[in-house]
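What you see is the complex with one protein chain gone and the rest in place.
After this line comes subunit A, so read on.
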Amino acid sequence: MTTNATAPTSPPGRGIPRPKATTARRTSVFLSTHPRTRLALLLSAPLFWLALVYVVALAALLVTAFWSVDSFTGQITTEWTLDNIITVLTGSLYQTVTLRTIGVALLVTIIDVALALPIAFYMAKVASPRARRLLVIAVLMPLWASYLVKAYAWRSVLSQDGILEWVLAPFGLHTPGYGLTATIITLSYLWLPYVILPIYAGLERVPDSLLEASADLGGKSWPTIRHVVLPLAAPAIIAGTIFSFSLSLGDYITVNIVGGASQMLGNLVYTNVGAANNLPLAAAIALIPIAIIFGYLALVRRTGALDNL
């Protein structure tokens, strides 16, 4: 055994010359052998953004829920107090509005799922590839228009001399006018694409062979849907409900436009930030939908719905 035999370096003048050990090269060698450092460097900028600008800013805002405000000068007093939380938890106003908001969000979710299921099923399993593309575009199209345009469009549709009244009047029916019904209709319309798309994506992943197998075994359409399609699509459906439910919980613009005299949690937050200039109370109210949606997410976590988002 000679020292030459164990030396890994190639003799000069033979083979590929060894590159110069510049800083850039040393760094890249280091990174290629340390995958975790590589990952950390790659993610540090977006994580910094997420943590500082998004999470911390939101947390800092919510911390104000434990502060109070000087009613006259509008200055925030930074003394810790649970007053706002207690007000929000015990005030009958907040309880009523919370129940109303949850009711609206639930109804919107049910309506959207009922509408989205057949559309998504047709798109995923029945339509030709060409028709499928057109349908995806059709579903996405409303998203290209501004939220406000769509909400105001519904305001004129639902109005006393709007198109709905014109269509319904010959049948002795009338437009619901502005109010909670109008809010539910408009929100259902606004969030429908967000429910169709995850369900469509979920159904597309259900293998056709399973449907064929069910048919071969004598399963008719309805049992096939009930025993094969729905269980497989359940996580996707729940993923869709997360959108319609959470978006409805936080909405205040639609209620403002077509809700008549009704208000939801979002309106209370908005009034307290804008008119009342009471940021601490607004932050305390904002904790309600956050708590509800966290509860909901914890509930559906095990169904695998979150993987479908």
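Keep this in mind: a residue touches a chain if its C-beta (ideal position, glycine included) is under 8 Å from a C-beta of that chain, and two chains touch if they have at least 3 such contacts; residues count from 1.
Keep in mind that, in the parts below, contacts and distances are computed from a predicted model.
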"Electron transfer flavoprotein subunit beta", "ABC transporter substrate-binding protein", "4Fe-4S dicluster domain-containing protein" or "TldD/PmbA family protein" - which is the UniProt name of the missing chain | "ABC transporter substrate-binding protein"
Selected from A:Ile76, A:Ile225 or A:Leu247 as touching the chain missing from the view | A:Ile76
Have a look at A:Lys20, A:Arg36 or A:Arg130 and name the one touching the chain we're not showing.
-> A:Arg36
Could I get the residues of subunit A that touch the absent chain, sorted low to high?
-> 36, 40, 47, 51-52, 55-57, 59-60, 63-64, 67, 69, 71-78, 93, 96-97, 155-156, 159-162, 177-178, 257, 259-261, 263, 268, 271-272, 274-278
